[in-house]
Structure formats: structure tokens, C-alpha cells
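Okay, here's the structure, questions in a sec.
Missing here: one protein chain of the complex. Every other protein chain is in place.
Up next, chain A:
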Amino acid sequence: MNDMTRVERTVDSKAIKIAANDVQVHYGDTHAIKDVNVEIEDKTVTAFIGPSGCGKSTFLRCLNRMNDTIDICRVTGDILLDGEDIYDKRVDPVQLRAKVGMVFQKPNPFPKSIYDNVAYGPRIHGLAKNKAELDELVEKSLRRGAIWDEVKDRLDAPGTGLSGGQQQRLCIARAVATEPEVLLMDEPCSALDPIATAQVEELIDDLRKRYSVVIVTHSMQQAARVSQKTAFFHLGNLVEFGETGQIFTNPEDPRTESYITGRIG
């Protein structure tokens, strides 16, 4: 019977991409993340769910040191990317963020052409030797962002002129242009209509062939649709982390059950 289970639900890789050990985050006096231990697998979509203020976005932002930009934010514990501590002094956060890309809630294309939006990262990181290589990289990234066919005839048009859903896919194309290994997405569909959401979700499923994807979402159905692993955060604690199908049919912790079934908890 096992070979009849839906293949797209199986996790392709058991390789650990990111390991977090005893991570604590403080904003001034506020203890925002408490003792989080989690292992994020490669080539897997991991969803972080939980009520507002539970710490899921804070934790996501720890994974590429976006919290460094907040003065009062203090992160302790280890976060290892392929076994290397990303908070090590020798790690350049800019290089790290090329490897661990991020897509935000609101599409935020640069006020530049579609082409330059995607070419920006490869240029500053020196990923293309010449114009031809850059052209190729831009096309490849736009294809991976599932938006090439819609923009190939107007690459010089401003990125801000696209529809919301297209802008978000452009941002995803921009994020993948630096050949990242991990893609962090913070509510990537909350500003999109259902069709654009479905397109981005389809894209996420495609992206996991190459990357480890971590997505924060308020939509439990979205977590259920796109992820293979789900982590439930509550009041700064990682309450439960498990296979998505298990979390949505038979969660172990009563707090997870209360949250996903829409009860007060």
C-alpha cells in the first residue's frame, strides 16, 4: 500500500540544511523566541504557522540574519547552515543572504526595469562574466519564477508596472537569481488574489526541487497545500514540528489542535 501514497507528499531528501539549537531571541526585555530546536531539511517546503506575535516571522528572520538590522534584537544559540554557524564572526551577512534568499509579504520590486530587478543580485555578487551570461541568468531566473512567458517581450518595462501576483513572482525570480540554497518566504501570498496565490504555490512546489523553502503563512490551508513539514509556534515556543499530513490529521499537542481547528487556545 505504501507505494500508492501520493508521491508529491513524500520528502525527497533527509539531508539537514539548517539546524537550529536552543535559539533564543530577545527584543530588549521581550523574550520573543524560547529554546527553539528545529532541523530544516533540504529540498523540502517547511511551513511555520501560529497566531500573530508567536515568533514565527522573528525566527524566520534569524535564518538569514535579518534581525541584525534591529539594534535591540539579540539572538543566542546556534543556527547552522550545512553545519556552519551563520552567526560566526567570519560570516558576511551579505554573502549569507545571497545563499539564504528572502521573499516578503508585500511584493517589493526595485523601481527599475524587470531585467534590472533580476540582474541586480548577480551583478553585485559578480555572478556573470559578461552581458550574454547575465542575459542567460536573467532568463533562467524569470523562468524559475514562472513569469518569463508573461514578461519576455517587455524586459525593459518597470517592475512596478506589473500586477501584484506578477510582482511577487518577479521578486521570487530576483531571489533565485543569486543561486540561493534556501528560500525564506514571509507571507508571500497574503497580498495576492486566489489565482496569483495558486500560481505562487505552484511555483513553490517547483522550487523545492532545487531549494530548501521555508514559508511563514497565516493561511493554514496554504501550509497544508504547499508544505511537507509544518512547525507550529505559540508564544515564542516551537510547540510541534512534524510531517504536514500528521499535523493536520492527528496533531500531538492540544495547542496545535486548538489552533488549526480554529478554536480558542
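Observations on the model:
Note that contacts are C-beta pairs under 8 Å (C-beta built on N, C-alpha and C of every residue); 3 or more make two chains touch, one makes a residue touch a chain; residues count from 1.
Definition applied: contacts and distances are computed from a predicted model.
One subunit of the complex is not drawn; among "NADH-quinone oxidoreductase subunit H", "Phosphate-specific transport system accessory protein PhoU", "Alpha-ketoacid dehydrogenase subunit beta" or "Putative monovalent cation/H+ antiporter subunit A", its UniProt record names it "Phosphate-specific transport system accessory protein PhoU". From the set A:Asn21, A:Asn108, A:Thr160 or A:Ser258, the residue in touch with the chain omitted from the display is A:Ser258, counting the whole complex.
Although one chain is not drawn, its touching partners on chain A can still be listed: residues 220-221, 224, 247-251, 256-258, 260-265.
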